[in-house]
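Shown here: the complex without one of its protein chains, the others still in place.
Showing subunit A:
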């Protein structure tokens, strides 16, 4: 029944990957502007037509 120990370690690793994702997001500035993304997601209707970058 040591399988629970393996499962716990696995669970921590998976949770740890989310922690890493959080670090990444913070470093990337995801939490610097919390308003415009909420608007942006609603507005993006036809921008793809002339995507230039």
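Assorted remarks:
Just so we're on the same page, a contact is a pair of C-beta atoms (placed from the backbone, for glycine too) under 8 Å apart; a residue touches a chain by one contact, two chains touch by 3 or more; residues count from 1.
One rule holds in what follows: contacts and distances are computed from a predicted model.
You can't see one chain of this complex, but its UniProt record names it "HAD family hydrolase", from the set "HAD family hydrolase", "Branched-chain amino acid transport system permease protein", "Ligase-associated DNA damage response exonuclease" or "Ferredoxin". Counting over the whole complex, subunit A has residues 1-2, 4-5, 8, 12, 15-16, 18-19, 22-23, 26-27, 29, 31-36, 39-40, 42-43, 45, 47, 50, 52-53 touching the chain that is not drawn.
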